[in-house]
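Here you go, one structure.
And now, chain A:
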Amino acid sequence: MNITFPDIVFVILAALILGCGAIVAYSRNIVRAGFSLLGAFAGVAGLYFLAQANFIGAAQILIYVGGVLVVILFAIMLTRGIAQAHSTNPRQMVIPATLMGLISAAMLITIALYFPWRLRPDAPVATVHSLGNALLDTYLIPFEFLSLLLLAAMIGAVMLVRKEIKESGKEESR
Partner candidate 1 sequence: MLKQYFKNIKNASTSIFEGLAVTLSYMVRKPITIQYPDRIEKPLPEMLPPTFRGILEVDTGICTVCMACMKRCPLDTIYIESERDPETRKNYLTRFDIDVARCMVCGLCTEVCPTGAIRHSTEFDAVTSDVINLVMRYVQPGDKIPAYKVSKEEEPPGVPQNEPYCRLKKQWDAPAPLQPDEVRGAVRWKKQTSKQEGR
Partner candidate 2 sequence: MKYLFDSLTANWNLSPWMTTLALVLWVVVITAGVLVFMATFAGFTSWVERRIAGRMQSRIGPNRVGPFGGLQWLADGLKCFLKEDVIPKATDPVLFRLAPYLVFPGGFAAFAALPFGYGIAASNIDIGIFYITAITSLVVIGILMAGWSSNNKWSLIGGVRSAAQIISYEIPGGLAILTVVVLAGTLNMHELVVAQGGWPWHWFIFRNPFTFVAFFIFFASILAEGNRTPFDLPEAESELVAGYLTEYTGMRFLFFLFTEWANVWVISALLTTLFLGGWQIPGITDLGATIAAATSLGKWFWVLLSVAMFFIKTSALVFLVIQIRWTLPRLRVDQLMIMCWKYLVPMGFVTLLGSAIFLVLPREGAWAWFHLSVQGIMTLIGFAIVAGLIGRAWYNIHALKDRISLENWL
């Protein structure tokens, strides 16, 4: 078997993702679990970079690390006494969870091994251009629908938050 340099990088990144994922799942300290998500996200971004998808990789970092993770950490930190909470999930669901995990793992492995993956010689080069064209030309209508959905979600979130402030009342009136 001919090992190439990208293979080594891939293995390292995969180890990073899996390791950090394991910490997320098993760490008894929820803050550390939150922070180790960073490793998982960064590893995925690294995979994108490895696959020459620079734009997607950078977007992964920008959105997941700079956005999602920060919001998650916000939520964790602003929850009182969270640092003292040393238990993760309750234990009674161990057997179903293991079963589910095994089944999905088996499925994924089967797909990975038996799906006829094709190597495309004409891999896209300028990822931003093709992406832009795809979003604003070929898939314009789905794209706009998605934006509309997000807008609706945002307005909904704002409405929910506003209501709460109104209820909790007079203190904020200053």
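Selection rule: all candidates are chains of the complex that A comes from, given by their letters.
The criterion applied here is as follows: a residue touches a chain if its C-beta (ideal position, glycine included) is under 8 Å from a C-beta of that chain, and two chains touch if they have at least 3 such contacts; residues count from 1.
Owing to the predicted nature of the structure, the values given are computational and were not obtained by experimental measurement.
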Which candidate, 1 or 2, sits against chain A in this complex? 2
Applying the document's contact rule, which stretches of chain A touch candidate 2 when the two form their complex? 4-5, 29, 31-32, 35, 38, 54-55, 58-59, 61-62, 65-67, 69-70, 73-74, 77-78, 83, 126-128
